[in-house]
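Complex shown without one protein chain; remaining protein chains in place.
Up next is chain A:
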Amino acid sequence: MMLIPCPWCGPRNEIEFHYGGQADVRCPADPQAVSDEDWATFLFFRDNPKGVFTERWSHVAGCRRWFTVRRDTDSNRVLPSEGTQQARTVTT
């Protein structure tokens, strides 16, 4: 049970959160202007590293805010150096 630092509520148990996958996957500003391939890359392609990953979480059972954390997917450790911040992008 990870302890996930919500930037609004502080550290809370993992079960209060919803996972949102990779962060910083920008939705193209004008979707109609991008190629089918680029659009498919935005929709379907995500990194899945063993190691440090920047990812999105939503505090669904708390403040309902989305935010971004950096986590080591191998150790499940949230990296304190970066801390957490408000979410920047959406992924689906």
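What we mean here is this: contacts are C-beta pairs under 8 Å (C-beta built on N, C-alpha and C of every residue); 3 or more make two chains touch, one makes a residue touch a chain; residues count from 1.
Criterion: contacts and distances are computed from a predicted model.
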UniProt names the one chain left off this complex as which of "3-isopropylmalate dehydratase large subunit", "Ligase-associated DNA damage response exonuclease", "Sarcosine oxidase subunit alpha" or "Branched-chain amino acid ABC transporter permease"?
"Sarcosine oxidase subunit alpha"
Considering the whole complex rather than only what is displayed, give the residues of chain A touching the chain that is not shown.
1-3, 13-14, 18, 20, 27, 30-32, 34, 36, 39-40, 42-44, 56, 58, 60, 64-66, 75-77, 86-90, 92
